[in-house]
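Other chains of the complex are left out, but the ones given are in their true place.
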Amino acid sequence: MSARQRVAELLEAHQPNDPWGRLVDYFLIGLILANVVAIILATVEPLAARYGGFFWSFEVFSIAVFTLEYLLRLWSCVDLPTREGQPPMTRLRWMLSPLGLIDLLAIAPFYVFYFIGADATHSMLMLRLFRGLRLLRLFKLTRYSPALNLMISVLRKEAGVLAAAASVLLFMLVLASWGIYVLEKDIQPEEFKDIPTAMWWAVITITTVGYGDVVPVSNGGRIFAGVVSLVGIGMMALPAAILASGFYREVHDRNATYRRAVEKALEAGRIKESDAEELEELRDKLGIDSEEAMNTLIEVRHVSGSGDRCPSCGRPFGEGESAQ
Amino acid sequence: MSARQRVAELLEAHQPNDPWGRLVDYFLIGLILANVVAIILATVEPLAARYGGFFWSFEVFSIAVFTLEYLLRLWSCVDLPTREGQPPMTRLRWMLSPLGLIDLLAIAPFYVFYFIGADATHSMLMLRLFRGLRLLRLFKLTRYSPALNLMISVLRKEAGVLAAAASVLLFMLVLASWGIYVLEKDIQPEEFKDIPTAMWWAVITITTVGYGDVVPVSNGGRIFAGVVSLVGIGMMALPAAILASGFYREVHDRNATYRRAVEKALEAGRIKESDAEELEELRDKLGIDSEEAMNTLIEVRHVSGSGDRCPSCGRPFGEGESAQ
Amino acid sequence: MSARQRVAELLEAHQPNDPWGRLVDYFLIGLILANVVAIILATVEPLAARYGGFFWSFEVFSIAVFTLEYLLRLWSCVDLPTREGQPPMTRLRWMLSPLGLIDLLAIAPFYVFYFIGADATHSMLMLRLFRGLRLLRLFKLTRYSPALNLMISVLRKEAGVLAAAASVLLFMLVLASWGIYVLEKDIQPEEFKDIPTAMWWAVITITTVGYGDVVPVSNGGRIFAGVVSLVGIGMMALPAAILASGFYREVHDRNATYRRAVEKALEAGRIKESDAEELEELRDKLGIDSEEAMNTLIEVRHVSGSGDRCPSCGRPFGEGESAQ
């Protein structure tokens, strides 16, 4: 195995039981979390005054590590089994992939800020904005969370309906702002002086946050606000309902896919060694836990009526296995 | 194709890849959104003072376009395949359809306001109300959002149970208002002076908005308010639960309808050209995405056991297709 | 038909198309709603001062009607098909049934108040409490809402899990009160002076109402409050999740019950006249809409493969029927 292959393996595709690969993962996860904590604490003035030097050294160290990581990933990505083709094109494609862009975003602000210099950021606001951009390093963590996969999959499949729900919410916001502006402007000319200002009240009410800094006081305004907050209940219900339906369908579909694979493997009566491995890989990819998988196996065997013995191990089935 | 047929097609039923039809859609959507933004900004006094002329010109231009659109739709609706019968009746029916009324509502306030004149609106409140009516143009957008279809379908099917949940909510509101009025009137005679006034507190609490402008201070009132806000959790849960169940059932039913059509088409062993087109149309109408449709096809083939070849394309099935 | 039978039918079990039965229903529903509005408005002092006589007359009239209704129901309940046995026992059982108790509760406060008199209610608080008891007449409406049936059924089946969720909520409330009391008592000795007082903050925070009248100000208190409000999100999620699962299962079970009845009726190949009536009755009882029922019929026919003709009407099936 070449050094480049080994680096690719360590950074992206190591076996779950490779100790060096896990060490690299844990080191990078730890560094990202330490970075976020440091960036947050560096905004606290007493701490910044006292430990400013340490924060700066830690930042330089982190940037060095993340830059090295970026370059190593860019160099080794051509050896990943999922990325084929000519090296230059593969590297460009990796740079433009979501994970590649996130890795670039984690280091770019530092260099931009360093070369342009503090003079270019005229105001304190821009300075705070630039410093905080480093918080986007958090997104580097998405690489390590397999459970996010299911959530993102559900969100992508339900995107159409969620967008429709969001546009209904925007309709409601506009109409609520208009209504309260009509009803309350005469009494509270400052708080509801125009529709954009009234929208602040509308969004805080319809999301049921309810700060109470702007509140209707006329009878008409209060009745209208009551109706708007009842609508708010519905607005909370819509995304929950869409996502609940989506989660169940996604998990159900994944189980069905796994079930079809089990049925196919069971056709010959017994599960072969090679099929068992493929099933295990598919199970991992679909995020099905082993208890669920065992139940699927029992059910499939039960329906196809392949006798009283487990088709994969050959031992007789007891009912103890079917009870959870 | 006559000019009227072409207009009908452009406005209502053009093919997805007809560039002129899409241009008309995008122009109208853009104009509606620009209108809403303009109406909102026109309430901001400095902007109204400075760009008042521009806002007025834009309003006249928009009304001209929307009036033209309304007349063209009214003229051409007799050529739509879904509307048959005598032209005068068809036109009247279109005028009274929800979409026809929305289109009328988008232009009517302007003409009413113009002919009756500003003198008829004695108060500023009426003036603001009239001007804001133009915001209802937003509803013209419903025409362009196919995903709203699913939401409206779910809401219609669950209307009975949602209405029951709403009436339970109203029961709770009345009882909560009465309870807090009994317990707090002696201490806060102004905030809880009668049940209608106490209802303001009840609705803001039960929807968990919680402004904090009216708050119980006695021990009895606080205990009662705690119970009411716990009931509020349940009130938030009811519509979410009803809709989640409804969304899942609706999507499930649509998939079942599609599955039956696939089974029927597969009866002969292979899907014919004409059936494939019909299936595609049905898939579009039911809002099933192509991945889901592919899975259905694989499953149906699997259950009916029609061999190892795809019944639609005739190629042998690999397991790569069943994995997601 | 005897007069008693006719009264029983009018009040409890009339056919949906019996005009007199519907008139009785609408009159009673209208009277209950008018009562609630009158009771609420009678607490508004200017209205009470001006229309006090009218409110009193309306109250006497309502009590007369509700008393008559109660006596008629008590008299005629022995003729209801669902209540058999000896008249005295049947009447007693009706009196003790939930609906019987609600009807008694609607009139009893008036008589108790009338005979004991205003002198017995020493304080204004008791007076307000007694007057408001008449609001419980609202519960008489439950008789007329068939959709509540599904909700009550779900709530009853999920009662065990909902009670467990409620006890988890109570655990959290006690622990949150204790924590904030420990952390904030030194800084805000009045607002968090003991655990029962701190519980007011805890319940308003964990239900996400968040009035803001009592708010932690120390760093420790704010961190703890942040954790408590994140727990609040979970507390909102639990009942919604339990009920969503329950609603779906309940609707699914009802559809399965209906499906079994359809399968039984279809066994002979065609649905007989008498079976069709029974199916219609069952459909009504289970609250399945006609579109759903039609889909079930199509599916059952499809699975049992009873040819290309509708088994109930004998006409050939087109695919237009299977599309929604």
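Per-chain residue numbering starts at 1, and chain names A, B and C are given in the order in which the chains are listed.
Note that in this section a contact is a pair of C-beta atoms (placed from the backbone, for glycine too) under 8 Å apart; a residue touches a chain by one contact, two chains touch by 3 or more.
Only a predicted model underlies this, so the values are computations on that prediction, with no experimental measurement involved.
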In total, how many chains does the complex have, if 3 are shown?
4
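We adopt the following convention: only the chains that are shown with their structure count from here on.
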Candidate from A-C or A-B with the same interface as B-C, over half of contact pairs in common
A-B
Fraction-based call for subunit B against subunit A, same above half, different below
different
Please indicate the chain closest to the centre of the assembly, with centres calculated from CA atoms only.
B
Most remote chain, CA-based centroid, reference being subunit C:
A
C-alpha-based rotation, subunit B on subunit C, 0 to 180 degrees, nearest 5:
90
Can you work out the whole-Å distance between the CA centroids of subunit A and subunit B?
28
Listed in rising order, subunit A residues that touch 2 or more other chains are 208-212, 240-241, 244
Okay, in this complex, where on subunit B does subunit A touch?
36, 39-41, 43-45, 124-125, 128-129, 132, 135, 138-139, 141, 145-148, 150-151, 169, 199-200, 203-204, 207-213, 235-236, 239-240, 242-244, 246-248, 251, 287, 289, 292, 295, 298-299, 302, 319, 322-324
Residues of subunit A touching subunit B in the complex:
157, 160-161, 163-165, 167-168, 171, 174-175, 177-179, 181-183, 185-186, 193-196, 205, 208-212, 215, 222, 225-226, 229-230, 232-234, 236-238, 240-242, 244-245, 248-249, 253-254, 256-257, 260-261, 263-264, 282, 285-286
Contact residues on subunit C for subunit A in the complex?
208-212, 240-241, 244
